[in-house]
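All protein chains of the complex are present and in place, except for one that has been dropped.
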Amino acid sequence: MEFTAPAETNLFDNAKVVGKSTLRIDGPLKTTGRAPYAYERHDVAPDAAYGYLVGSAVAKGRLTALDTRDAANAPGVIGIVSTLDHSAPLPTGTGNNTALFGGAEIRHYHQAIACVVAETFEQARAAAALIRPSYARVEGKFDLAAAAPSAPMAKDGSGKPDNKKLGDFDAAFASAPVKIDQRYTTPDESHAMMEPFATTAAWEGDKLTLWTANQMIAWCKSSMATILSIPKENVRAVAPYIGGGFGGKLFVRADAVVAALAARKLKRPVKVAMQRPLMVNNATHRQGTIQRIRIGAGRDGRITALAHENWSSNINGQDGENGTAQTASMYAGPNRLQANYTAQLDLPEGNAMRAPGEAVGHLALEVAIDELAEAVGMDPVELRILNEPATVPGTPEKKFSDRNLVRCLREGAARFGWDKRQAKPGTVRDGRWLVGMGVAAGYRGSPTMKSAARATLENGRVVIETDMTDIGTGSYTIIAQTAAETMGVPLAQVDVRLGDSDDPVSAGSGGQWGAASSTAGTYAVCLALRRAVGQKLGFDGDAATFTDGRVVADNRSWRLADAGNLSVTDEMNFGRFKRDFDIGTYAGHFAEVGVDRYTGEIRIRRMLAVCDAGRILNPLSARSQVIGAMVMAAGSALMEELAVDKRFGFFVNHDLAGYEVPVHADIPHQECVFLDTLDPVISPLKAKGVGELGICGPGSAVANAVYNATGIRIRDYPITLDKHLDRLPQVA
Amino acid sequence: MKSSTYERARTPAEAAAAVGRQQGAKFLAGGTNLLDLMKLEIETPTHLVDIQDLGLDRIEKTKEGGLRIGAFVSNTALSADARVRRDYAVLTRAIQAGASGQLRNKATTAGNLLQRTRCPYFYDPNMPCNKRKPGSGCAAIGGYSRQLAVVGSSDKCIATYPGDMAQAMRVLDATVETVKADGATRAIPIADFHRLPGDQPEKDNVLEAGELITAVTLPKPIGGKHFYQKVRDRASYAFALVSVAAVIQRDGSGRVSFGGVAHKPWRVAEADAALSLGAKAAAERAFAGATPTEDNRYKITLAERALASVIDQAKA
């Protein structure tokens, strides 16, 4: 099915299931521990041996030898796969910036160099410690600030230099009565999902099955075929449950590669879970950024010039963290400059983490806007509304599909009690606490990707099968809701099977595209099933009414089950017309914080997000997506930082004690409100994703609230107490 | 984790003898820190002597009017004891500020005293660390040191003792009771229990090989207001950047121990004596001779301000 024009009125505008708050259909399994994750497949691989990874002890250089004799001789050891089994790095799969295994070259700390396989986990772990590598270590580059001045310009999505200009920024900025020119930094961050990278691998002849923690099943399948140099048809990837990903599991990691290699070599299923202390440096992270923002404005607050420049890095000098990603879509202003630079560093691979680019771009831009509001003496909500654009500011040839940011800000201000905020910072006290409020706008693009599914009618039940994943996002439930709505059956009559590469290829989970794309695919295949039912029973499926488990057509009525057993496959393709639109999601984020006037500790008191994302398919799980992203945003604002050791070239705090993410006590009650909007350009369901919108802005609202509380502006994230302690008011 | 044999001893003397007898043997109490380190092969005992059956899980009154806390009393049980809550609230507060509910249920009184540093370079076996591998160097010096020691450190080691409970025991002038492998017992004042790193950072404390902690005794209650202020980036389940354990009397005199700043609970007599003069005076004395790094210099200011908070609360 092709989606070739904005949606008109359709069955979802009169929905009974879609759009209603719906308990997750996978809830009973998850809350009772019965949902099996990748390392837990005793059911399908009962004899799996245990693999344990060994990571490089140096950040850059060559492995000159790898003595495996003691390890091989250790009790219970079945075999060892070594990176030196391969004369060169294995090919890279989709999205991998650097090879995951193979060859003697060491490109980053904790790069996988071996995997020891034994009868038990304890034996494998003990033997892994007996592997004795020798290295020739060479110097590397690990310092972004040092590398940034000479960093080359990055390339944008179409391969052109990532340097966009409109009007004459320099002249407009020079002549602006009010100028903001500030530099912000964001640190390297870790996904820190709760389930480690994990894979159980088994071969049957030349066919490989991987039960693996992966967000993008089709990419996983093709990548593993590439890496192992085997036909794609010989790989099956299965991931019905995934313990979080946030981008970290978009692409295959070393666990999958070594498990597959070991299982092939040892002719036995092998399972590997990457040990937590290896995850940060072995796998990917969100790269740190340096961002410079210059804003020129009139005394009335109207922006005339806006420049956003961004410096980040990566191991191969490509695919940096682009903090400018949202800037072209946010504020009006005729004279613009945007530039993005990526330095070559020898730190581990940087790659997508929840709202790559935007999440940290907002941490800079939305603070700069706050600084502008103060400079012109305007309320920051009003300043944003004043600069609300009519057309897409950075790409004027595009139209907004449906944008209600002003409503988000206004409704948020009213709900939050924004009128009680004191504009003068450092003036509100509550006992030992300095109290402040902050606001930020949020923008995140809403892409869609082709998505297919199989729909089967089986004794009156509807079964949807697709390789779509549910990484906690609620895919199971919204797909079931879509099928129930389209087929006119109760939700309980729908079964959804996800995450198997033997099923039709979906959009997968990433970039906030999963919900919109996979439900559109489900809709497409259900329409096909309706037609098949019509054909079987002798009516026009497109003209019939499907409701309450029955079909009414031509003044006749059937039970859906009367059609017997049928199965169809279809997909939703999204047409080129969408390219004329900027399809975004929007939010007004508000936060109130307390800063301990003695210790400088910052504690969040309240958070509110008012979101505009079209139809909300399942308000229950969509709200969870947003508040969960707000938690991660709070972490990035206040505590998350991978500390770089620039001598040894690695992230020092590489476990969950050293890399602090928010805990229960950090998070007060959060509110999330969705506007009742519809976006006909996105899909027939008029629904956009929200999972990344929720991390675009809340951190800036927190940062602005901290400033409002203290009057001290910290522009280097995370905002920790040591950065403002010596400037806080004197205490006795 | 290296393989180790396991036994359960029946008496403290038997346990001490068992560990003393075998090279590489270690006592196992809650295991919350030892197992963590064994998995990384930072600790590699060849034999474990579990002390859970020694009857060291009781809290009893002493004839001096204090409390004798068995080595195996869990952190939760100790903090929840009605006598501790009433007379030694700083101890309840310090324990409850540490770790998580799950860990406190398992962690023991003796084990918590023996908790090893959380220095990230100690925790990464690829890195030089004089504490983990004597003579290998200290990667923390010149490295990431935001959470490390500012005072009492050496050019061999800038690790901190990470525990909370011991800070409270330090202001309460607790005594650590032990039995040695040969059956001899001794009582070690808590002030002398933990060491400064000096030239031997691998030695956290003064215990000899095979010496088992059997109890910690608290002298009779000293009254006053009890505080444990723990400062950290996240609100819970994090090690202290700085902590302040204090007991402050009505006249403003008192005792204070600082956590997160040194290789041992940091209590300085001159600082105690200056407490009634205010936080600045006390902190100046506590941190005289401090040798912070650029990354952790803030701790000295933070300690003073956290103490000011405690003093203000005491006055309130």
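The first chain written gets the first letter, and so on, giving A and B; residue counts start at 1 in each chain.
Heads up, the rule we're going with is that contacts are C-beta pairs under 8 Å (C-beta built on N, C-alpha and C of every residue); 3 or more make two chains touch, one makes a residue touch a chain.
The rule is short, and it goes like this: contacts and distances are computed from a predicted model.
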Complex member absent from the view - protein name from UniProt, among "Putative monovalent cation/H+ antiporter subunit A", "ABC transporter permease", "Probable chemoreceptor glutamine deamidase CheD" or "Aldehyde oxidoreductase iron-sulfur-binding subunit PaoA": "Aldehyde oxidoreductase iron-sulfur-binding subunit PaoA"
Touch criterion as defined above, residue of A:Ala35, A:Leu166 or A:Leu266 at the omitted chain: A:Ala35
Residue of A:Pro6, A:Gly243 or A:Gly711 in touch with the missing chain, whole complex considered: A:Gly243
Touching residue (missing chain; options A:Val44, A:Ala136, A:Ala423 or A:Ala543): A:Ala136
Of A:Gly472, A:Gly584, A:Pro684 or A:Pro718, the residue in touch with the unshown chain: A:Gly472
Missing-partner contacts on subunit A, residue numbers: 23-24, 26-37, 39-40, 42, 57-58, 61, 64-65, 67, 69-70, 73-76, 120-123, 126, 132-139, 191-196, 241-246, 273, 275-277, 471-474, 620-621, 623-625, 627-632, 646-648, 655-657, 661-665, 667-670
Those residues of subunit B which, in the complete complex, touch the missing chain: 1, 3-6, 28, 30-32, 35-36, 38-39, 48, 50, 52, 76, 79-80, 85-86, 89, 92-93, 96-97, 99-103, 105-106, 125-129, 132-133, 135-137, 139, 142, 230, 235-237
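By definition in this document, only the chains that are shown with their structure count from here on.
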Interface residues, subunit B side, partner subunit A - complex: 1-3, 39-41, 118, 120-121, 123-124, 126-127, 139, 142-144, 146, 229, 231-239, 241, 278-279, 298, 301-302, 305-306, 308-309, 311-312
For the subunit A and subunit B complex, residues of the former touching the latter: 57-58, 75, 122, 125-126, 129, 277, 432, 596, 598-601, 603, 638-639, 643-645, 647-648, 652-655, 657-658, 660-666, 718, 720-722, 725-726, 728, 731-732
